[in-house]
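Have a look at the structure that comes next, please.
Removed: one protein chain of the complex. Kept in place: all other protein chains.
By letter and in written order, the chains are A, B and C; residue numbering begins at 1 in each of them.
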Amino acid sequence: MPFAGIDIGSTMTKAIIVDHEEQILASVIGPTGAEHRHLALKVMDEALQKAGLAMEGLDFIVATGYGRISVPFADKQITEITCHARGIRALLPTVRIIIDIGGQDSKGIKLDTEGKVANFVMNDKCAAGTGRFLEVIAETLGVKLDQLGKISLTAEAYVQISNTCTVFAEHEVTSRLAEGASIPEIVAGLHEAIAGRVVNMVRHLGMEKDVVVTGGGAMNIGLVRAIENKVGFPVLIPPEPLLTGALGAALAGHDFVRRGVTPDHGRRRERVTFFQ
Amino acid sequence: MKPASIQLDELYVQRDKHAKELRDSGKKVIGYFCCFVPDEIITAFDMVPYRIQGSQNKAIDQADAYIEPMACPFVRSCFNKALKGEYDFLDGFVAPHSCDTVERMYNIWCQNKPAPFNHLINVPHMMGPSSEKFYRQELDYFVKSLENWTGHNLDTGKLRDAVRLYNERRAVLRALYDLRKSDPPLLSGTEITAVLVAGMGIPAAKHIELVKQFIDEVKGRPLPQTQKLPRIFIWGNELDDIAFINLVEECGAWVVMDDLCTGTRFFWEDVPETADPLDGIATRYLYTHCPRSNVPQTKTRAGDLGNRYSYINDFIKEWVVNGAIFYIVRYCDTCELEGPDLREYLNGMGLPVLMIEDDYSTSTIGQLRTRVQAFLEMIG
Amino acid sequence: MEQKEQTKTTAVKGTDMARKVRGLVKNIYRSAHEAKAQGKKVAYMMVSSQYDEIIRAMDVVPIPTENYAGLCAAKREMDRFLLKAEADGYSQVLCSYARIGLGFDSLRKELGGIPEGAPDGGMPTPDMMLGSSAVCDPRYKWFQAAGRYLDVPTYSIDVVWPPVDADLKAVRDHYIQYQKEQFQGLISFMEQQTGKKLNKERLWETIRLSDEAWRLWYEIDRMRVAIPSPMPAQDHFSVMVAGYYYPGMQEAVDFYQSLYDEVKYKVENKIGVIPNEKYRILYGGGLPPWHTLWIFNYFESFGAVFAIERQYRAYDPVEVPSSVKDPVEFLAWRSFLRATQFYEKARANSGNPTVERLLGMIDRYAIDGVVFHACRSCRATTIGQVHYKNILGRYTDIPMMQLVSDMVDLRDYSEAQWKAQIGAFIETLAGRSAR
Partner (left out) sequence: MKDYIKYYAGVDIGSVSIKAALVSNRRLIAAELVASGASYKDAAQKVLYSVLVQAGLDAESLSGVVVTGLGSESAPFPARQISDISCQAMGCHYLFPSARTVINIGGQFTKVAKITPQGRVVDFLMSEKCVAGSGRFLQVIARILHVTLENIGPLSLQSREPVEFSTNCAVFAESETISRIAEGARAEDILAGVHRAMAIKVAMLVKGVKMEPDVVLMGGGGEDAGLVLAIGEALGTRILVPEQPRVSTAYGAACLAELDLAL
């Protein structure tokens, strides 16, 4: 009995297929971009191929993430918040707080002792504290996004970046550079700013051990260190930080079947693409 | 004859249609802000009270040249319509001193888009005997300036009738709300919002007649799908568009009760019938439940919250609510200071709360879907 | 990891007395802590609520929570308080004074004491909170919300002002009557809290002292018409401490007396704030950018001095009828007359009392340009600036500019943008004088 979860984020689309023992049969990560309704199917097919399955062979498909509404072949749509919680519950049962730093938004999720969502927060209409913030600044600095983490670790001090508006932080960064601040100091300052914002947002859920960081942000070691600094203790990082949402979706599908929810078999494989 | 549901819907879509017709037939239409300008007084002068609304589905494309963008977007949207001439049909413009922004807007409005009659009613922020007296005197002054403008004296008999009329409308609307007590409720929050907003631009008598018919129609129609869904209470300020409540219900919930400027806040309590009707009116309107009004502190914090929110407690018990969503139109200082207090109180009763701050705009609402759906998944 | 050193952000003052104000500020919180230690009653309060003299007459030591927020900003110590309030659920667009105050109270409750390194020793836990509806809505809602951290008796009063188009003869009596009753309500509340009756003689005395201080202050500002300007706006935003935070105290009178002498001397000897004064700017309104007051010196580096300001200059002295024999009634009258003192002028001309004041200043102080400061989180002092600008434009063609940030929250400030705007503004002034 295989189950699939597909997580369509703003920058990445992830798919996972698990069996009835909840062992991962296949996982795929691809870019989202404008044509994501097209790519959703592409990524799904890749995963099916890896698992040696056909879509008809899947007992349940759950879609989550930004693009969840536009997945014609999914049996159900669930928000990434519930899915992250479900995924983490399976991976790291001791976790009580999830900090997810995605491309478009960052979330804080509080789990109860059964690993169910007890409360959550999302950044409100401001990109500071999201991956995009770092992306934009990385562009300005002419630094590769995946290098930011290592670079910041080489800094002894950080410069304060007070502007939380991404566009205006760019000015601040460039004027700091003009003042002679080093790139590592600035990158460290950015991590400091984002960590401060995100941790502060999560704080009003009540900080509680263990804390896990997921999403693209978890792959930035500098940012993770800055977060640990603010939280005051080490945080956990899942083996595949990008996949927790998709995994949670697949497991949620299993839960549905257990609860006797029958999948809608009108799964449509049409390739709705953006530019046609 | 069209069914009331259709007529109400048309009025909701074209809020000023009927008011304009009445004006063409020689009636005077008086526009006003918020919940502190008594319809009864305007009606007693044989004029049509018109609750000024903005357009959540239209961008604010003129107002910024007159008022700062960090002002309440609802008020800015209303003024934006005025600048475009969409309120030129108003014979009068009345603003209560409900909050800093509305008070400021009164002067900006009068100096750029004056109506033939303009008046500001100063509403006390504090509540107590001396405030009642002062507010009553402000109403006297309002009556006087209406008398000067219209050339007619206020007819106390007509004022009494108006009080009865509006109390009847309140009763009818409460009866409509009662239809949501059952599970599933007989009608959606989206429908209710449209019905309430539709009534803000027409004489009470017509609204009463339509709502009565509508109630019969609702009772007559088949029960909605019976799948068990969370029952939501909405708190906030101006929600004169169905978009947000519709989103909540689309995500799988029933909006069964509210405390909104465009909901129970403006009609729930009756005006007591007093010897001098203005006394009853003053009391009723002064004690309108709005964050801008300061309920005197009673002893301890717990007692104070209980005292401030007991009416919400009743709502939640009677309408069997499972969760509360706050929808705060950004830059409303009093709501933003009240929200956390109310959340503390509701959480204390074990009721989960989702607090949302948003622009007064339907096109941002899509971005709230994840938040709302996750909240429903959490409590469901 | 350590944070890198900040660059200097406070302003260089023009007068010696302004430099002495720091001591007055420190003393506010020191004396509050001392009073607390001696078992005296201390109260959170909102300045210029028209009740200041009552608090002094009741021997209650006031803690001006708004001033504390400004202080935190000037010391660049605001972030942890703002963030705390936001974590507690207060919006980032809510009055940043309130966010600092609530964040401070929240932290103090959580830590069970004054947060370490809080500027000037922090604010002691008050015995009561006294709000008011004067100036803006958050000034009573804030203390109501603070009940979450401080379970202490709280009382707020209305301070009502009629609209400019009101028939003053028709409304005066009920406005003054209500104001009087509001004050009386406050007095009986404070009598309960302190167990002391109000001594009316004492109240008359505090009224006399504060009126005397405000009269002197008024005279000082009249001297500021002098060219070159003897005292700039950044000094005003310091010396206001005496008038707003020490009303009814001899300290205020003495302070303004010495400032009067200093300004008089500077005027007589033509000692200007800057050597080559080219342009005289009017600070048209909006709370000052406490986080970046050096910006006034940045203007000065172009020869532009802020000769006068509208902000924190609530009213000119008023004449209360001598028939008024009761001090509380006197306060009610004074409040009404202060609020309406420019109404007649306005009705005769621009229709807007604020615009009338600005026009008067532009004329008397030989102003070349007007600068407004819009604060993202302050509705009360920001909304209307664009409107004033529009109406002013009907009477004068001098350049006007609105700078946008916040009184406290640095996240709303963009230095790059300000410098660009200021540069262009100065060049606009230059262009005019060149013509």
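Note that in this section a contact is a pair of C-beta atoms (placed from the backbone, for glycine too) under 8 Å apart; a residue touches a chain by one contact, two chains touch by 3 or more.
Everything numeric here is computed off the predicted structure, so don't read it as measured data.
Taking every chain of the complex into account, the chain not shown here touches A, B, C. Listed residues B:Asp61, B:Asp88, B:Asp183 or B:Glu273: the one in touch with the omitted chain is B:Asp61. Among A:Ile24, A:Ile69 or A:Ile237, the one in contact with the hidden chain is A:Ile69. Only one residue from A:Leu25, A:Ile183, A:Val199 or A:Val213 touches the chain missing from this view: A:Ile183.
Where chain B meets the chain that is not shown, the touching residues are 57, 59, 61-62, 64-65, 69, 359, 361-364, 366-367.
Mapped onto chain C, the interface with the missing chain covers residues 386, 393, 397, 399-400, 404, 412, 414, 416-417, 419-421, 423-428, 430-431, 434-435.
Chain A meets the missing chain through residues 10, 32-34, 36-37, 66-67, 69-70, 104-105, 125-127, 130, 132-133, 136, 140-142, 165-168, 170-171, 174-175, 177-178, 183, 272, 274-275.
We take it that only the chains that are shown with their structure count from here on.
Between the contact lists of chain A and chain B, the overlap consists of C. With every chain reduced to the mean of its CA atoms, the largest distance from chain A is reached by C. One finds 40 Å separating the Cα centroids of chain A and chain B. If each chain is reduced to the centroid of its CA atoms, chain A and chain C end up 46 Å from each other.
If you average the Cα atoms of chain B and of chain C, the two centres end up 35 Å apart.
Touching two or more other chains at once are residues 88-89 of chain C.
Multi-chain contact residues of chain B (touching two or more other chains) are listed as 357. By the touch criterion stated above, chain B contacts chain A in their complex at residues 352, 357, 364, 367, 370-371, 373-375, 377-378. Against chain C, the residues of chain B that register as touching in their complex are 64-68, 70-72, 97, 99-101, 103-108, 110-111, 118, 120, 122, 124-126, 128, 130-131, 133-134, 137-138, 141, 144-145, 291-292, 294, 296-297, 300-301, 304, 328, 330-331, 333-334, 336-341, 343-344, 355, 357. Those residues of chain C that touch chain B in the shared complex are 88-91, 93-95, 98, 131, 133, 136-138, 140-142, 144-145, 147-148, 151, 153-158, 160-167, 170-171, 174-175, 177-178, 181-182, 185, 351-352, 374, 376-377, 379-380, 382-387, 390-391.
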